[in-house]
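Down below is the structure, laid out as structure tokens.
Every protein chain but one is kept in place in this view of the complex.
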């Protein structure tokens, strides 16, 4: 299975440069991140403080890095935030319905309406999922999302009952979002990239100041904008079925800038949380016919996650020495295991 | 297991009087039902048309009846609607959040807000769950909710991706809802019972005419009213954990009259849908140590559901002759089976 | 001599003929003899009744010249009575962010009942000939004079809606972008229903949340608060009279609704109450003024040569006095040039 080439681990102070290189390389795809090296340093420092138990409720969060097991090169990342919106408001649109009917006119109309809301305040969030082009075909994104779930499973008390992940929305030509052009630009009077930059820098007061206070009737917007609401960028289209299999659903929240879909899950019923369990590993030679597993070992800074084939009998899992090495554990060690039926 | 005393079956034209007796006896608890015999007749007629494939999308629905297996007496009911809100708007409140923060004032406030909405338009609904006092201790309500799920499993294409069920809200002294007194009465100028009666008679235009067009800040309401939002009446408190085990969640919608919680589920992941399967039955004597099952057999008008102990091996289930009789089937027949681990 | 008086049953044929000859006549009067007949009856009834506060009365005034009908104008005592009058209120919302250096006004249309109970003046129905301007102004000023003389019958606030802009195909771009999304019926049908008395369907179908103007298509934004070319003269008259059209537009076609507080209406503000003096020397070169008697069902106004004399009396012709049914020293309401 492709994931075998990689491990996922928690970022540490030594990873600032590598993480910063991802932020720069992503060219805006990591839209929550300011482009300065100081911002990358602050993000990593948050992870370090969180691992040390020194982070408060408003800032606790972790950066997970995808690493090429052979070369040690960093090939992607994902970020976990335990509670969003506790310091500054977290905004999104909720896509609701309003029905008008008149028996006298024999009319029944169902209007889609966007409500600016803070409904997701207090949820946990996966964000800034980014994989270098070279690692995309090799299941890097799948490995990172599974790693995030297994990480959450190991520290469940830190996470909220609900976990969300925002998908990049549809862009038109010139990388412009039709939704932004029809809606956001009218309220903000700046470009989308500029607005995202301000959010990344934590200067979010302008959203309260400028965003629509009243709900927006979707049907009154230009059709190009309507069509993108709850849509997803082709780059992440492959990811959505994977996330849905793991328990994420579209629950009618969309991003305020590009109207990309927000996926939501009950944290405890996430595939990697509800269906993973801890077993003891032993060294073996499972062979090419053995089932595939998502595997995680280690606590805190020592967290490591990978994919491998293995044979499970009762509470013992037999893995090849290479997989044990990637997990940083040895025979007799404890490993969290999740069946990778589709890998 | 207590459910063994009962069967659940679909109501037919012969059940009008029995159903009507439940409506009258419930004294308002079946709040969606007008008290006239004509209304009961119309409800049953809808079931009959639906079974015959003659009902349109806006009216398709079924009444299931709980029957004492020994006496044949009707002891309860539940109603399934395939699609709500397609003829007249279906209203509820969504409980949302609005966060205000000011860095200058070092203030961060999260306000709960009620939005009148039609978000649940097009969902399937279980409603009018009622069990006579004598059958309540004997698991009548549990049997009816499981029966509804197994019924849905057999006709999945007719039901929406999402299924909801409204719980009765908290009442104070005199059976008055503190939420109604603080909110509804201000807008409607009539008593809650009167408002419910109009809804039951299908005269719902007054809701559009009189309900708050703007969201209501929960924190500005009297505390007695605030405390009941998303609450449940003690009578149904025991039901909520059962429904949650079956995949229902509170997703922040509440009833517009008494603010009782609305539970929602993804229909396909309902316990009785996702985890039930069809097996062939054979006659046997499973004995008191055999596992318990929720069982359903028959199609359309012949649908019958009960609980019983049985031994499952591969795709064959061995049941006692009494259970086969309750299901109206014989050895070699096909039965939908769901493990009743907690029964 | 242009004379304005309450409509009578005998005016019906002429009224129907005029309504049929003016485009989009429903704006001013129903183009339907049956409805016109009912309206005239309502008007006569209202004029004959003792009325203490404005209700569902409608008053129909006609202008005649040399015995033929020159125009008509309908005044509704209390808009929307006994229910609500619906309009869009163009809310101004200031969006300011010091951080972004942004400080701009957003506009949003809110369904409003603010104008409920206000006295509503429909645009005068006048043939499109060279006399149009004179007849329209006289009708408007006479209606205002009637209102000023009978404050108990009318509201303190007066409104005057004008029909909204249409494109070359006769379609309303505002309706296309907004109303059509909320109604399942065509524009004409919605307009027809809106003229009826039961407007409860408005609450059922119209948007309850404000509509942000900048999110609408340009064609709809451009139509907002604009009337049709053929109503531009009426637009000018209303402006001259001190009406303002800033905040309210029609929910269907986005046309402007003009507002004025009664005492600020020009013809009311400048009106003088003067004793009448018939003067044989009058009538050669003196400017026309509007003279209005102070009656109810014998209400009359004439556009006639009129001059305020140094003795404080208003001099006019015998014919004018005759038509006003007044004699020397009777007090007359004068709107002089």
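Some observations on this one:
Going by the order they are written in, the chains are A, B and C; count residues from 1 in each one.
Definition applied: a contact is a pair of C-beta atoms (placed from the backbone, for glycine too) under 8 Å apart; a residue touches a chain by one contact, two chains touch by 3 or more.
Because the structure is a prediction, the values reported are computed rather than measured.
Across the entire complex, contacts from the unshown chain go to A, B, C.
Shown as candidates are A:74, A:205 or A:308; the residue that touches the absent chain is A:205.
If you put the hidden chain back, the residue from C:98, C:151 or C:236 that touches it is C:98.
Although one chain is not drawn, the whole complex shows that of B:222, B:238 or B:287 it is B:222 that touches it. Remark: the omitted chain is touched by one listed residue; of B:69, B:160, B:176 or B:210 this is B:210. In the complete complex, the hidden chain is touched by one of B:6, B:188 or B:248, namely B:188. Across the interface with the omitted chain, subunit A contributes residues 205, 208-209, 213-214.
Hidden from this view is one chain, which touches subunit B at 98, 100-102, 104-109, 111, 113, 182-183, 186-190, 198, 203, 205-206, 209-210, 212-217, 219-222. In the full complex, subunit C touches the hidden chain at residues 82-84, 92-94, 96, 98, 103, 113-114, 116, 198, 200, 203, 261, 263-264.
In the analysis below, only the chains that are shown with their structure count from here on.
The mean-CA centres of subunit A and subunit C are about 61 angstrom from one another, to the nearest whole unit. Between the Cα centres of subunit A and subunit B there is a gap of 35 Å.
With centres defined as mean CA coordinates, subunit C is found 57 Å away from subunit B. For subunit A, the set of residues that touch two or more other chains comprises 98, 100-102, 108, 205. Within subunit C, residues 200, 204, 208-209 each touch two or more of the remaining chains.
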